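Here is the structure we will look at, set down as C-alpha coordinates.
Complex shown without one protein chain; remaining protein chains in place.
And now, chain A:
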Amino acid sequence: MISVVVVDDHPVVHAGVRAWCALADPPIEVVAWGTDVSVAWLPPGAGADVVVLDLQLDVTGPAYGNLKRLVDAGRQVIVYSMRADRETVLTCLDIGAFTYLTKVEGEEHLVGAITAAVAAAPYTPPALSGAFGTDDRPHRPRLSPRETEVLLEWFHCESKEMVARRLHLTVHRVNSCLERVRVKYANVGREAPTKAALVARALQDGLITTDEL
(Lines give C-alpha, C1' and ligand atoms only; values in the text may rest on other atoms or scores of the structure.)
Protein backbone atom coordinates (compact mmCIF):
# COMPACT_ATOMS: atom_id res chain seq x y z
CA MET A 1 0.00 0.00 0.00
CA ILE A 2 1.21 3.52 -0.75
CA SER A 3 2.18 5.39 2.41
CA VAL A 4 2.15 9.14 2.90
CA VAL A 5 3.33 11.50 5.60
CA VAL A 6 1.63 14.89 5.88
CA VAL A 7 3.47 17.94 7.23
CA ASP A 8 0.87 20.62 7.89
CA ASP A 9 -0.04 22.47 11.04
CA HIS A 10 -3.75 22.54 10.28
CA PRO A 11 -5.97 19.72 11.60
CA VAL A 12 -8.57 20.24 8.89
CA VAL A 13 -5.98 19.64 6.19
CA HIS A 14 -5.06 16.40 7.85
CA ALA A 15 -8.70 15.34 7.99
CA GLY A 16 -9.12 16.22 4.32
CA VAL A 17 -6.02 14.38 3.10
CA ARG A 18 -6.97 11.31 5.11
CA ALA A 19 -10.50 11.34 3.69
CA TRP A 20 -9.29 11.61 0.07
CA CYS A 21 -6.63 8.96 0.56
CA ALA A 22 -9.09 6.52 2.10
CA LEU A 23 -11.37 6.84 -0.95
CA ALA A 24 -8.49 6.42 -3.42
CA ASP A 25 -8.18 3.29 -5.53
CA PRO A 26 -5.88 1.66 -4.59
CA PRO A 27 -6.19 3.15 -1.09
CA ILE A 28 -3.37 5.27 0.30
CA GLU A 29 -2.37 5.21 3.94
CA VAL A 30 -1.51 8.39 5.82
CA VAL A 31 1.08 6.90 8.19
CA ALA A 32 1.93 10.06 10.07
CA TRP A 33 0.90 13.64 10.41
CA GLY A 34 2.51 16.53 12.22
CA THR A 35 2.82 20.27 12.41
CA ASP A 36 6.54 20.38 11.72
CA VAL A 37 8.88 18.63 9.38
CA SER A 38 10.41 16.32 11.97
CA VAL A 39 7.43 14.01 11.49
CA ALA A 40 8.80 13.16 8.05
CA TRP A 41 12.19 12.24 9.50
CA LEU A 42 11.09 10.09 12.43
CA PRO A 43 9.38 6.69 12.18
CA PRO A 44 6.81 5.96 10.91
CA GLY A 45 6.92 9.08 8.70
CA ALA A 46 10.55 8.43 7.77
CA GLY A 47 9.54 5.37 5.76
CA ALA A 48 6.61 6.95 3.91
CA ASP A 49 6.71 6.78 0.11
CA VAL A 50 5.61 10.37 -0.35
CA VAL A 51 5.88 13.53 1.74
CA VAL A 52 3.02 16.03 1.46
CA LEU A 53 4.63 19.22 2.68
CA ASP A 54 3.00 22.50 3.55
CA LEU A 55 5.56 25.24 2.99
CA GLN A 56 4.75 26.49 6.48
CA LEU A 57 4.80 30.03 5.45
CA ASP A 58 5.55 32.41 8.25
CA VAL A 59 6.61 36.02 8.61
CA THR A 60 10.07 35.22 7.38
CA GLY A 61 8.87 33.57 4.16
CA PRO A 62 8.48 30.01 2.95
CA ALA A 63 10.63 27.34 4.59
CA TYR A 64 12.56 26.22 1.52
CA GLY A 65 15.26 24.70 3.75
CA ASN A 66 12.91 21.92 4.88
CA LEU A 67 12.08 21.10 1.28
CA LYS A 68 15.73 21.11 0.23
CA ARG A 69 16.79 18.66 2.92
CA LEU A 70 13.97 16.24 2.14
CA VAL A 71 14.75 16.36 -1.57
CA ASP A 72 18.46 15.84 -0.94
CA ALA A 73 17.59 12.75 1.05
CA GLY A 74 15.89 11.40 -2.08
CA ARG A 75 12.30 11.82 -0.83
CA GLN A 76 9.40 12.40 -3.21
CA VAL A 77 7.89 15.64 -1.95
CA ILE A 78 4.58 17.11 -3.03
CA VAL A 79 4.47 20.72 -1.93
CA TYR A 80 0.91 21.40 -0.87
CA SER A 81 0.47 25.05 -0.07
CA MET A 82 -1.96 27.94 0.07
CA ARG A 83 0.50 29.97 -1.92
CA ALA A 84 0.01 30.12 -5.65
CA ASP A 85 2.45 32.82 -6.71
CA ARG A 86 4.71 32.00 -9.60
CA GLU A 87 7.97 32.67 -7.80
CA THR A 88 7.25 30.27 -4.93
CA VAL A 89 5.94 27.60 -7.28
CA LEU A 90 8.96 27.74 -9.58
CA THR A 91 11.43 27.93 -6.69
CA CYS A 92 10.01 24.74 -5.19
CA LEU A 93 10.29 22.96 -8.52
CA ASP A 94 13.82 24.22 -8.93
CA ILE A 95 14.75 22.87 -5.50
CA GLY A 96 13.46 19.49 -6.62
CA ALA A 97 9.88 19.09 -5.38
CA PHE A 98 8.08 16.31 -7.23
CA THR A 99 5.19 18.64 -7.93
CA TYR A 100 3.46 21.73 -6.60
CA LEU A 101 -0.17 21.62 -5.63
CA THR A 102 -2.18 24.55 -4.34
CA LYS A 103 -4.59 23.71 -1.54
CA VAL A 104 -7.47 24.63 -3.83
CA GLU A 105 -6.44 21.87 -6.22
CA GLY A 106 -6.13 19.27 -3.47
CA GLU A 107 -9.52 17.64 -3.92
CA GLU A 108 -8.96 17.12 -7.64
CA HIS A 109 -5.29 16.35 -7.77
CA LEU A 110 -3.74 15.24 -4.49
CA VAL A 111 -4.47 11.55 -4.87
CA GLY A 112 -3.36 11.61 -8.52
CA ALA A 113 -0.16 13.40 -7.58
CA ILE A 114 0.62 10.89 -4.81
CA THR A 115 0.09 7.94 -7.15
CA ALA A 116 2.26 9.57 -9.82
CA ALA A 117 4.97 10.32 -7.28
CA VAL A 118 5.22 6.66 -6.32
CA ALA A 119 5.50 5.74 -9.99
CA ALA A 120 7.95 8.65 -10.55
CA ALA A 121 5.80 9.75 -13.50
CA PRO A 122 5.58 13.50 -14.09
CA TYR A 123 2.48 15.21 -12.74
CA THR A 124 1.63 18.80 -13.62
CA PRO A 125 -1.53 20.26 -12.07
CA PRO A 126 -3.10 23.40 -13.64
CA ALA A 127 -1.56 26.02 -11.28
CA LEU A 128 1.93 24.62 -11.86
CA SER A 129 1.15 24.56 -15.56
CA GLY A 130 0.24 28.26 -15.42
CA ALA A 131 3.48 29.02 -13.64
CA PHE A 132 5.49 27.09 -16.28
CA GLY A 133 3.61 28.70 -19.16
CA THR A 134 4.24 32.25 -17.98
CA ASP A 135 7.80 31.67 -16.74
CA ASP A 136 9.99 34.52 -17.96
CA ARG A 137 13.10 33.94 -15.90
CA PRO A 138 16.32 33.96 -17.89
CA HIS A 139 17.32 30.40 -17.00
CA ARG A 140 13.97 28.81 -17.86
CA PRO A 141 14.10 25.78 -20.16
CA ARG A 142 13.34 26.24 -23.85
CA LEU A 143 9.81 25.22 -24.66
CA SER A 144 8.25 24.84 -28.10
CA PRO A 145 5.31 27.16 -28.93
CA ARG A 146 3.02 24.12 -28.88
CA GLU A 147 4.21 23.19 -25.39
CA THR A 148 3.56 26.68 -24.07
CA GLU A 149 0.15 26.63 -25.68
CA VAL A 150 -0.78 23.34 -24.01
CA LEU A 151 0.51 24.57 -20.64
CA LEU A 152 -1.61 27.72 -20.75
CA GLU A 153 -4.78 26.03 -22.01
CA TRP A 154 -4.52 23.38 -19.32
CA PHE A 155 -4.13 26.16 -16.76
CA HIS A 156 -7.18 27.98 -18.11
CA CYS A 157 -9.65 25.11 -18.35
CA GLU A 158 -8.45 22.35 -15.98
CA SER A 159 -9.71 19.71 -18.41
CA LYS A 160 -7.40 17.80 -20.71
CA GLU A 161 -10.30 16.80 -22.94
CA MET A 162 -11.16 20.44 -23.54
CA VAL A 163 -7.52 21.28 -24.23
CA ALA A 164 -7.37 18.44 -26.72
CA ARG A 165 -10.56 19.59 -28.47
CA ARG A 166 -9.49 23.15 -28.60
CA LEU A 167 -6.03 22.46 -29.98
CA HIS A 168 -7.15 19.53 -32.17
CA LEU A 169 -4.90 17.07 -30.40
CA THR A 170 -5.41 13.79 -28.63
CA VAL A 171 -5.49 13.69 -24.84
CA HIS A 172 -2.43 11.47 -25.09
CA ARG A 173 -0.55 14.21 -26.97
CA VAL A 174 -1.62 16.76 -24.35
CA ASN A 175 -0.30 14.51 -21.60
CA SER A 176 3.01 13.82 -23.29
CA CYS A 177 3.44 17.55 -23.93
CA LEU A 178 2.97 18.28 -20.21
CA GLU A 179 5.33 15.47 -19.28
CA ARG A 180 8.04 16.70 -21.63
CA VAL A 181 7.81 20.18 -20.12
CA ARG A 182 8.08 18.72 -16.64
CA VAL A 183 11.20 16.79 -17.66
CA LYS A 184 12.73 19.88 -19.22
CA TYR A 185 12.21 21.70 -15.91
CA ALA A 186 13.81 18.80 -14.06
CA ASN A 187 16.86 19.23 -16.29
CA VAL A 188 17.60 22.87 -15.32
CA GLY A 189 18.71 24.65 -12.18
CA ARG A 190 19.80 23.01 -8.97
CA GLU A 191 20.73 19.34 -9.11
CA ALA A 192 18.68 16.89 -7.09
CA PRO A 193 18.44 13.08 -7.13
CA THR A 194 14.69 13.13 -7.80
CA LYS A 195 15.13 15.47 -10.76
CA ALA A 196 17.89 13.35 -12.25
CA ALA A 197 15.72 10.24 -11.92
CA LEU A 198 12.85 11.96 -13.73
CA VAL A 199 15.11 12.95 -16.63
CA ALA A 200 16.75 9.55 -16.84
CA ARG A 201 13.41 7.79 -16.99
CA ALA A 202 12.05 10.13 -19.66
CA LEU A 203 15.10 9.46 -21.83
CA GLN A 204 14.73 5.72 -21.28
CA ASP A 205 11.04 5.77 -22.21
CA GLY A 206 11.76 7.81 -25.32
CA LEU A 207 9.54 10.64 -24.07
CA ILE A 208 12.25 13.10 -24.88
CA THR A 209 15.65 13.01 -26.59
CA THR A 210 18.92 14.44 -25.33
CA ASP A 211 18.82 16.94 -28.23
CA GLU A 212 15.55 18.36 -26.96
CA LEU A 213 17.11 18.88 -23.55
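By definition in this document, a contact is a pair of C-beta atoms (placed from the backbone, for glycine too) under 8 Å apart; a residue touches a chain by one contact, two chains touch by 3 or more; residues count from 1.
Here is the rule we use: contacts and distances are computed from a predicted model.
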Hidden chain of the complex, named as in its UniProt record, picked from "Pimeloyl-ACP methyl ester carboxylesterase", "Ligase-associated DNA damage response exonuclease", "Signal transduction histidine kinase" or "Spore coat protein CotJA": "Signal transduction histidine kinase"
Given A:Cys157, A:Val171, A:Ala197 or A:Leu213, the residue that touches the chain left out of view is A:Cys157
Could I get the residues of chain A that touch the absent chain, sorted low to high? 9-13, 15-16, 19-20, 35-38, 40-41, 56-61, 63, 65-66, 69, 82-86, 103-104, 106-107, 126-127, 130-131, 133-134, 136, 148, 152, 155-159, 161-162, 165-166
